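Below: the structure, in structure tokens.
Note that this complex is displayed minus one protein chain, with the remaining chains in position.
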Amino acid sequence: MNRSFAESTARERVTHLLDADTFHEILGPAERVVSPHLALLGVPSAFDDGVVIGSGLLDGQAILVAAQEGEFMGGGVGEVHGAKLVGLFKRALAAKPAAVIVLAESGGVRLHEANAGLIAVSEVMRALLDVRAQGIPVIMLIGGANGCFGGMGLIARCADHVVMSDIGRLAMSGPEVIESSNGVEEFDSRDRALVWRTTGGKHRYLTDDCDVLVEDDVAQFRAAAMGLLGQSLPLSLASMEAEHALLASRLSRYGDCRDALDIWQRAGVADPLRVPDMEARQMPALKALNPKELA
Amino acid sequence: MEKLHFEFPGQYAPGHFTPVLVGVVGSGNLEVMLEPHGGSTCTIDVTTSAGGFGPIWEAVVHDFQARHRLAGIAVSINDMGATPAVVSLRLDQAAAALPLGSQSNSGAPT
Partner (left out) sequence: MNWEALLAALFGKSHDVKCDGDLLSGTAQFNEHTLTVVGTTHHAAIGVELALAQARVVLNTVREHPGRGILLLVDTQGQRLRHRDELLGINRYMAHMGCCVELARRQHHPVIGLVYDQALSGGFITSGLMADACYALPEAEIRVMRLPAMARVTKIDEQRLAELSKSNPVFAPGVENYVAMGGIRALWSGDLKACLLTALLDASTLDERAADGAARGGRRLAAQVTARVVNA
């Protein structure tokens, strides 16, 4: 039975991602650790400030988990929300879980608390990298309809692994912001096919910004996360140089491509127009064609 | 934003339970949290961004309590303009998530 990841709330996603009845929430809604700023602006708060954090078991192994609620303030990071994420990563240093798993769905910084959110994003990045330095893998699961943008888009690419569905998007700036700054010819934000080609799970999977592509199914996200437990990637000069070479190579190979279709074509995908209609499980075969080409 | 408070006598007290939360605070939506409290009443505290609907809230929560007759429970709501139908649905979903033995036969889907 398929349970849609996108249509589930953050709370539901966590419940069904982890082993049954193992989730123990930290600073749950009854603690009422809410934003002190939203009420002043006449905006309703959420009891958990839009992020569910806690511990649990995944395939019998202890993990720490955070899930952002995309429907509350667009999943935006505010003071309390950000502090919960920072706290989770700091907790991991002592708890040494098999992984820290972040179900990211966010527009980035919560504008109503813009400065707090911005600073929090960098605090989360540093705390996340501290966790990685201890050999604890950090896994991002991105599959919400609101995508993973802005500061969260940066945080996602600081993690060890990224799992996405094609409903998920991973980027920095949203298409609306780009259109309003530089015009509809630059980026037509209402062209959904364009938006998803540019920032959606399939494109990110084909360009190696996403490690595993799954269908919109909590069980598939769960299986993917299980497969990544224990797979910590080192942060070293060598790994950073390799990352640098990959990014430089991407620029030189695809820097003049005008559309994702051009990138896929140049990378050896035989029929790029078919990609949007393909299923997730058909995508690894495409990537296997030219594993070095696409990255 | 408006805050509303209601209190009703009740019958079915689930005793101690882990707080229950349903819904999300999105446009046209609400979150409903149920917590145990010592006492024999059901209290309902609403914080809503859509002011001026006091009488409608009163009717909705009154009907809810008529269905469930909960006691020893504090209901807390953060609302962002949900319709009465959605409010009723969430309240029933929350009640359905209570430990067994305290639910009424309201027919709320699980």
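As written, the chain order gives the labels A and B, with residue 1 at the start of each chain.
The criterion applied here is as follows: a residue touches a chain if its C-beta (ideal position, glycine included) is under 8 Å from a C-beta of that chain, and two chains touch if they have at least 3 such contacts.
Note that the structure is a prediction, hence the values are computed from the model and not measured.
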item: Displayed partners of the chain not shown (whole complex); value: A
item: Hidden partner chain, touching residue among A:F5, A:F187 or A:F221; value: A:F187
item: Contact with the hidden chain (one of A:V52, A:A67 or A:L88); value: A:L88
item: Hidden-chain contact residue, picked from the options A:R3, A:H16, A:R157 or A:R266; value: A:R157
item: Sites on chain A contacted by the missing partner chain, in the whole complex; value: 26-27, 33, 36-37, 40-43, 53, 79-80, 82-84, 86-88, 90-91, 94, 108-109, 111-123, 125-127, 129, 133, 150-151, 153-158, 170-173, 175, 177-178, 181-182, 186-187, 198-199, 203-204, 207, 209, 235-237, 240-241, 243-244, 247-248, 250-251, 254-255, 257-260, 263
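In this section, only the chains that are shown with their structure count from here on.
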item: Chain centre separation in whole Å, for chain B relative to chain A (CA means); value: 33
item: Chain B to chain A touching residues, read off their complex; value: 1, 19, 21, 23-26, 29, 31, 33, 35, 47-49, 76, 78-80
item: Residues of chain A defined as touching chain B within the complex; value: 9-11, 28-30, 39, 42-48, 50, 69, 71-72
